[in-house]
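The complex is shown incomplete by one protein chain, all other protein chains being positioned as in the whole.
Let's turn to chain A:
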């Protein structure tokens, strides 16, 4: 029977009113002290509870109301007793009610008074009332009746220590018995609810049942609240009975709810003591019960319990809590083969959580759980539903957080469980593993561990089948980034370099299988890691130790790694790495041939693989910088390398780049003294043999070339009249202003800054005792630079000026230092004088620049030719108003309308599509469509018009879309063609149609009702639309059009 909510409400309202009415009479009877009437009205009131119409929720409202009224009766009963009426009489009297539902409510009430008055032993009354309540077998009514019973009797139970406990009145056992019996009966009623009504309403009924769950659960709550409930009683009486009922009822909802309820209400220590019984019930539950949630609840409780009290853990071990739980989990899974994978996983993660909290040191438990879980899940095939996937991931993540990652991964069943996941989830899991590892900073040592780790993170290392499509580049980069970070956690124990080599080799092998996209990210850290280790190896070798994996092998490893990287291709990464390797080989391992090989590779890369000139510059500077730091090479080899590097300089594209590169190359001829730190190492010996290569001639040649190049660049600039790139000068100024540093500016410097740059280099070599640079040379250079700097453009360049000023400051400082160096500077002109000189020349310089600069050519945007787009697609075209001026006079829409009534032709210039859509249609045959746009085929247009209006004296109005350039051009063309009377429609068709409707009538103002439709009404007919179309003479379509409806809407008649 489908009951509508409105019906429900109406019924409830009726019933409530009846209850209210009877309640009123009841109170009146009580006031009159009339027992008979009081009973009569209370029975009538309770009679409303006999309804079957209400849903449980509505019934509950009614029940509550009735209970309120019953309270009055209860008070009355008590009063009566104090007046001398015996409770036994009352108890008897209430049973005369003919209907069972009211009778039993009254019986409960009277029974409660009976017990309270201590006239009868509580146990007897309780037993009797509970028994009599069996008479109500209707689930809803029975549940509420028994709920009322429990509520009445709650405080009257012969609990231990209560006033009702006595020889006759019974003890806590009787109280338990009462509650248990009531619980059993209520549960039976509750379960029975599901069989009522048709299968169609099943869902609704289950919802209703859920609402009633609390009524049943209350019994358990009260049970747990009994003071006399000892563990003994719980174990021997309560739990077996409760479980028997729960298991026996064979109902999903009830079992689920009651198991959870049992776990929730009774104390933890009880659960611990009766774990076996409790768990024993789980496999017996119905398949539909979410056992995992029950189990999880229990495990969570016990885990919390264990966490709060340490002594409990001992106890738990004694009862083998874990073993029991896991075996139950196993049983559950076996018995419910159709249990969804998500539930299985959830259950096992709860188990894991439990074992993690209670036995943090027993890793074998984790493995055991994983094993059983794997067995359970395996039968269900690969996990694909999202919920299950999430659960499995949670399951796998749980131990990662609690235990050492590497140890967990080492569990024999961890990978098998992971294997069940889809590639996508495997990837997520791998990410989680790596993240956890990185977070905890766990070191992975040992090849086997590395291998194992990589087997887990395989989805990150290489592309998985079915996963490529899902990942974009960013994802891959992210994954690889994680792996890259992971590399630094691979660390052999006790600095064992051999082991380290093996591990890195293993990692390399895995990384190489990842494809270029990943290798770009994963190989560099590997190389750095190896470089870090090779330093230790070299140190060890020098100390006399002989690691199995010698430096040579390490370099071979590095060579391979970087070559692979170069092959990715990622030359911009590989090249610096080669250089680093070379430096390392040279300075740490003193392996000349190896270093040379690395340089060679770097050069090859430079020549072949650097695609971008910007990168080229940067790479070249790196090469030269590194070369300058390598002291291992013999003269020839060094010369060969230096020569090669220098030769690259001239191959750069930009003059400025060439210039700075040449400046850097100058340093190749003037190797600085080896650093003190390196002097202690292997390179020290070599350095002693081979003093730093210095060639003053070479230096001078380079510097001179740089000057030349700077000049050339200056001229180039003058030719192009390029504005000064501000970023470049800023970068130049960003360099060390002291001037002694050879660090090249990263971006192309401006020619002016190049001069300062060159000056700096001169000063550097001057400082370092290059004899070929004399004060005279410097002096002339200073003058040149001062001259350059006084130029107008340079004046404005603040960073450049600062750079220059700092350079001069350096000279002053050197001078002030005195001594040998100061003496050399003495010869230089005063800086102030230099500035002075520069300022004198300023005017001339300005003029020169002005001459160079040409007035900027004015860019005139090309006017796009009018495109003939399809009318439907084209936006309303607007002509440029500037061009709208025309020789022909214009006519406004008002006059045009008048003209239209005479002999006049409108030349409609709009595209055909628009014309078809709407045009001047009244008066008829007045408009001609001759599409034309300004700049179009004038002759063709005129010819076309001539066809429509052969006479040159014909009065024409040209009209385009908006009265712009098109109509002006057309009018001009027509005037030129000899038409004497050509006018231009002001505002074009848009303006016209805004005022005049297509019927030639004035459009009504928007928003005003213009017709009363009198005619239509007078005729006695209520013709639909008659009033609406009044002004249009009955034409509804045009009337609606006139109202301004757009195309699609409103025109349907």
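Heads up, the rule we're going with is that contacts are C-beta pairs under 8 Å (C-beta built on N, C-alpha and C of every residue); 3 or more make two chains touch, one makes a residue touch a chain; residues count from 1.
In this section, contacts and distances are computed from a predicted model.
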Absent chain [UniProt protein name; select from "ER membrane protein complex subunit 3", "Exosome complex exonuclease Rrp40", "Vacuolar sorting-associated 26B" or "Ribosomal RNA-processing protein 41"]: "Vacuolar sorting-associated 26B"
Candidate in contact with the missing chain, chosen from A:34, A:137 or A:548: A:137
Candidates A:192, A:235, A:812 or A:1001 - the one touching the absent chain: A:192
Option from A:98, A:635 or A:902 whose C-beta touches the chain left out: A:98
Chain not shown: contacting residue from A:18, A:35, A:124 or A:330: A:124
On chain A, residues whose C-beta touches the chain left out of the figure: 50, 86, 88, 91-92, 95-96, 98-101, 103, 119-120, 124, 128, 131-132, 134-139, 141-142, 188, 192
